[in-house]
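Before any comments, here is the structure.
All protein chains of the complex are present and in place, except for one that has been dropped.
On to subunit A.
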Amino acid sequence: MITSPTSTTDSPAAAGDAPAVVLDALRRDFAVRSRRPGSLRRERRTVRAVDDLTLTVRRGEAVGFVGANGAGKSTTIKMMTGILRPTSGSVSVLGREPVPERRHLAREIGVVFGQRSQLWWDLPLRESYRILAAMHRLTDSARERRLERLVEGLGLEEFLDRPVRQLSLGQRMRGEVAAALLHSPALVVLDEPTIGLDMVSKEGLRRFLQEDRAERGTTLFLTTHDMGDVERLCERIAVVNHGSVAFDGTITAFREHLDSPRELIVDLAEPRETLALPAGAATDAVEAEGIRHRIRFSGTALTVPALLEAIGAQASIRDLALTEPAIEDLVRQVYARGKEPARGAGPGDEPDQGPDRA
């Protein structure tokens, strides 16, 4: 039985109790025709974009769906939204079957495709919201109330009356997110929402998505290349590789599963040749004549405070920086290890690792 998520404050009560997303042994093949050089006959071969993908997202959860290009992320989203039929396996979104119920589902989900626009190019941004609100049958007062929140939260005020084609990428993406959230959908699907955005725009977008989710208890399903997105927005990460889930668990479990070394950079007040470090940490390099020490340590064996305490006992620290392994590196490691979930981190091995299951 699915318990209601504890992380949400005010979950949409009318939404029913089917999980937000159930993907079961989902498979999708594409026929690719290509012409060999020198041959007139076109060769037909089958490419499997999604292969036996199984994933359940409970209501109110936020899941980061990550993987390299061509891992099958977008194909999965297309099957979830009903614009692509699975070759085999089943999809259920908010208790509905996406393909036959696509238009019904469109009322209950909000989708942002980072590379496509759902706004009307030549019209002022405000006009797009008026049309979308009419499509979703919002009353005037409901529209104004929701729009006020979106305008304030996403900072749309200054360009609300400008035609969409005149907006910068960052402004447009904020506009796109508002368009997807206007009808207060129970499930928000974001496909690369921060692609091409600068740090400030990214942060603004993430902050609002987080706020809106906290306010409404929305389910968030996010594909991205950006570990920052996942870390800020999601409690759970699902890594897809070659069309199937290679890892599924919390972000912390993900890091621990990989146990990839973290790096601490300390600048000391006085130069020092060496630092005595506890087990699990090692000096990588000493720079600036003993001022800067680069220390590599294992996240599972050692906590940052413990490490800092050990260093602080020997020298006074003037400055420090902590670098996390990039998602690309982590994902690459998952790929290198293959599909087999490691002990304690795979979804099947430890069913109570999610933040929401008591």
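Annotations for the structure displayed:
Definition applied: a contact is a pair of C-beta atoms (placed from the backbone, for glycine too) under 8 Å apart; a residue touches a chain by one contact, two chains touch by 3 or more; residues count from 1.
Note that contacts and distances are computed from a predicted model.
Missing chain, UniProt protein name, picked from "1,2-phenylacetyl-CoA epoxidase subunit A", "Biopolymer transport protein ExbD", "Heme exporter protein D" or "ABC transporter permease": "ABC transporter permease". Considering the whole complex, the residue from A:131, A:214 or A:322 that touches the absent chain is A:131.
The omitted chain makes contact with just one of the residues A:111, A:181, A:266 or A:295: A:111.
Among A:31, A:200 or A:313, only A:31 touches the chain left out of the display. Interface residues of subunit A with the unshown chain, by the touch rule above, are 28, 30-31, 75, 78, 81-85, 99, 102-104, 106-107, 111, 113, 116-118, 120, 122-123, 127, 130-131, 134-137.
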